[in-house]
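The complex appears here minus one protein chain, its other protein chains still in place.
Letters are used for the chains, namely A and B, taken in the order the chains are written, and counting of residues starts over at 1 for each.
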Amino acid sequence: MTWEILNVIGTIAFAVSGALVAIEEDYDLLGVFVLGLTTAFGGGLVRNLLIGIPVENVWKQDYLFAIAFVVITIVFILPNKWIGRWKKCVVFFDAIGLAAFAIQGANYAVSIKAPLIVVIIAATMTGAGGGMIRDVFAGRKPMIFRSEIYALWAALAGLSIGLGWISGPLSTFVLLTAIVLFRVLAVYFKWNLPQKKRSRKQL
Amino acid sequence: MTWEILNVIGTIAFAVSGALVAIEEDYDLLGVFVLGLTTAFGGGLVRNLLIGIPVENVWKQDYLFAIAFVVITIVFILPNKWIGRWKKCVVFFDAIGLAAFAIQGANYAVSIKAPLIVVIIAATMTGAGGGMIRDVFAGRKPMIFRSEIYALWAALAGLSIGLGWISGPLSTFVLLTAIVLFRVLAVYFKWNLPQKKRSRKQL
Partner (left out) sequence: MTWEILNVIGTIAFAVSGALVAIEEDYDLLGVFVLGLTTAFGGGLVRNLLIGIPVENVWKQDYLFAIAFVVITIVFILPNKWIGRWKKCVVFFDAIGLAAFAIQGANYAVSIKAPLIVVIIAATMTGAGGGMIRDVFAGRKPMIFRSEIYALWAALAGLSIGLGWISGPLSTFVLLTAIVLFRVLAVYFKWNLPQKKRSRKQL
């Protein structure tokens, strides 16, 4: 049940973020649909691969495709000034997708009794897949490698699930909200992690 | 039988398109072979993943590797003026690969009794995989996201198969030819789909 809801939330969020990136890049009508669907189901594909769900199961989720279609259509026909107003739109929806799929990855790792470090990495990689696919296809450097702390929030989700702090739908929902909040705050306040100091091109 | 022929056609076409892109990018001898093989079998890998065929089965298709090798060798030794004459070569072979794998994706979706929208998306994503891998590895923006209508033809293949209009090898062959024709015409006449109007970088 929780799995199913996270799946729907993550898929919708990645679909919206893909469609918004496509509009930013001036793709045409079909390009918006293709990048939206690729991001949503590409993210799910990476998650399925990493946690051993047969990839072709994706085609049995009819309702998810229908929802993604409707959502992308809404993004496409929304007046520009609405989208312009939510300057952080892509970041926001990407954060939701990241959080939803990261929690699924961590839950899977816990279910096979993986040690803590594996739970953390599973959360990070499962969550980051959709955004990576979107950014690579749009010819951008994946968000995860740009500054403003991205993977850390997924890793913290993995940590809290791995330590057994999260159980049941309610605390899962609180965790999801917290990850999205911290990610958006990190972008808003331009939080950054330490870098290894070196002059570029020195190596 | 039809599956096998489409597989051979799609693999050869993607091998040629990969080799041509590698020559365009001034890759060396091995680069041409590697991008040709990566495009051909990467496209098949994406298709296998999406429709649940074990990926490692690819290694059992000895004859396909042999054919791909011969085809890439021919592309490499062909005189430049021949290649120069067929300016649309990459587009043409890419279109054949797109059509062949799109039909396989749609047929699979129909075989599991997926609803129409799923058949259409399966056709598009299965068909687009090879070209996406080629373009990402060559550092280009994937064709599917550039203008001149790309995914639409794969989607229409999915629609016609999903509606049951296509049955038997003959109508499949007609459909394949029609997709390639429309795709080439779209590039030739620079057909475009509507874009969401907005000034770039406004978001």
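Note that a contact is a pair of C-beta atoms (placed from the backbone, for glycine too) under 8 Å apart; a residue touches a chain by one contact, two chains touch by 3 or more.
Remember, predicted model here, so these are calculated numbers, not experimental data.
Engineer: Among B:136, B:159 or B:178, choose the residue that contacts the chain missing from this document, as touch is defined above.
Structural biologist: In the full complex, the listed residue that touches the missing chain is B:136.
Engineer: Please identify which residue in A:29, A:114 or A:184 touches the non-displayed chain.
Structural biologist: For the chain that is not drawn, the touching residue is A:114.
Engineer: Of A:29, A:78 or A:149, which residue touches the hidden chain?
Structural biologist: Considering all chains, including the one not shown, the answer is A:149.
Engineer: For chain A, which positions touch the chain that isn't shown here?
Structural biologist: 49-52, 108-109, 112, 114-115, 117-118, 121-122, 124-125, 128, 132, 136, 141-142, 144-145, 147, 149-152, 155, 192-198, 200, 202-203
Engineer: Residues of chain B in contact with the chain that isn't shown?
Structural biologist: Against the missing chain, chain B presents residues 20, 22-35, 37-38, 41, 45, 49, 54-56, 58-60, 62, 65-66, 69, 76, 80, 83-84, 87, 89, 136-139.
Throughout what follows, only the chains that are shown with their structure count from here on.
Engineer: Using mean CA coordinates as chain centres, what's the gap between chain A and chain B in Å?
Structural biologist: 28
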